[in-house]
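Submitted below is the structure of interest, expressed as structure tokens.
A single protein chain has been omitted; all remaining protein chains appear in their positions.
For clarity, chains are labelled A, B and C in written order, and residue numbers in each chain start from 1.
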Amino acid sequence: MSVTPTVRVQAKDFDPQAEADLLTAGRRNVGALVNFTGLCRDESGTLEALELEHYPGMAEAELIRIAGEAVGRWPLTGLTLIHRFGKIPPGEQIVLVIAASSHRRAAFEAADFLMDYLKTRAPFWKKEHLVSGSKGSWVEAKSEDDADADRWSIG
Amino acid sequence: MSVTPTVRVQAKDFDPQAEADLLTAGRRNVGALVNFTGLCRDESGTLEALELEHYPGMAEAELIRIAGEAVGRWPLTGLTLIHRFGKIPPGEQIVLVIAASSHRRAAFEAADFLMDYLKTRAPFWKKEHLVSGSKGSWVEAKSEDDADADRWSIG
Amino acid sequence: MNIRYFAWVRERVGVEEETIEVPGTVKTVADLIGHLKTLDENHAAAFEEEDAIRVALDQFHVETDADLGNAKEVAFFPPMTGG
Partner (left out) sequence: MNIRYFAWVRERVGVEEETIEVPGTVKTVADLIGHLKTLDENHAAAFEEEDAIRVALDQFHVETDADLGNAKEVAFFPPMTGG
């Protein structure tokens, strides 16, 4: 039975526990849930907020493609991917990945893979708003993120 | 500032979201939370419950040692480890690991490491109670679990 | 052809979206970038560091040597920083 991932791109906050519950409700074959939540850091007090720009339509489409890849690669019983856009202050949640599986290795690897792929392929861009009031700048992509994503390439 | 892990060995269920909230409350330097929840599977309907035996005293002590190793190896902002004992029916939670960090790689690796180490070093043993009413047997340790734990050995 | 810009590419071009007529000689994404750079200073500045630009054709990632084919929408943006 194939798994249909839940994918959402939204401005509003999300509830990780409610999402996790949806992946286990009424099921008794889930042995492992790996839940990754990405939060906005205040960068030692210098950051007032992150502004997340996204490409509407493609953001959803790309997350669905990435989720589909994970479902094809690991024996998952469920998968949820939520990414917010708009202005997000420090301490708030930005992204959620939950991978459910019978076995922990699959759940860990799928969640790890999803975050790596999402970082380098999902069309979102972060701009910093600084406490100092100055405009801040666009966050630069990190070469580590490309390296992380490359870990999952098949020969 | 060093991190003091939260470690609990208990018969009662736990609330992953409440535990996660404790690791982020009032903090603005947490960028990543990785939450692993291990659940009891019904093994295709054959399992009535798992009975988890533990070594009181050593179970807590060993979890604290394992948590301390993780804190020494990765730059974590917080860490929670909860393991239940007693009779646990399918669908219920058995174990919780939450690793919080500024960066996702540290949180992922620490949670993954903790589960691998916990599986092979924490003094807990699972016995199966079968739906058929027959006594079931002690779950055997898997060689994959040893192999998983060996991934973290330092040279 | 509909062209969309995001993040600092959008800021440099000065618009989010525009519809342009492309000359028949423009076959690939790279050709299109070359053409856009000739439009005005803003476009030239946006595409100055070509290596830093990512492209999507009809909402799929492509390389700059990709054929435009019958694509209706081309998007240009910096490397992504979501997650």
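Worth a mention:
Quick note on the criterion: a residue touches a chain if its C-beta (ideal position, glycine included) is under 8 Å from a C-beta of that chain, and two chains touch if they have at least 3 such contacts.
The structure presented is a predicted model; accordingly, all values stated were derived computationally and were not measured.
Although it is not drawn, the missing chain touches B when the whole complex is taken into account. Taking the complete complex into account, B:Y55 is the one of B:F14, B:Y55 or B:W152 that touches the chain left out. Think of the hidden chain as still there; on chain B it touches residues 38, 52-55, 57-58, 61-62, 83, 94-95, 115, 118-127, 138-141.
Operating definition for what follows: only the chains that are shown with their structure count from here on.
Judged by the touch criterion defined above, the protein chains link up one after another in an open path, with no loop closing it. When each chain is reduced to the average of its Cα atoms, C sits farthest from chain A. Computed from the mean C-alpha positions, the centre of chain B lies at a distance of 48 Å from the centre of chain C. Separating the centre of chain A from that of chain C, both taken as means of CA atoms, is a distance of 26 Å. Between the CA-based centres of chain A and chain B the separation comes to 23 Å, rounded to the whole angstrom. Multi-chain contact residues of chain A (touching two or more other chains): 38, 115.
Those residues of chain C in touch with two or more other chains are numbered 83.
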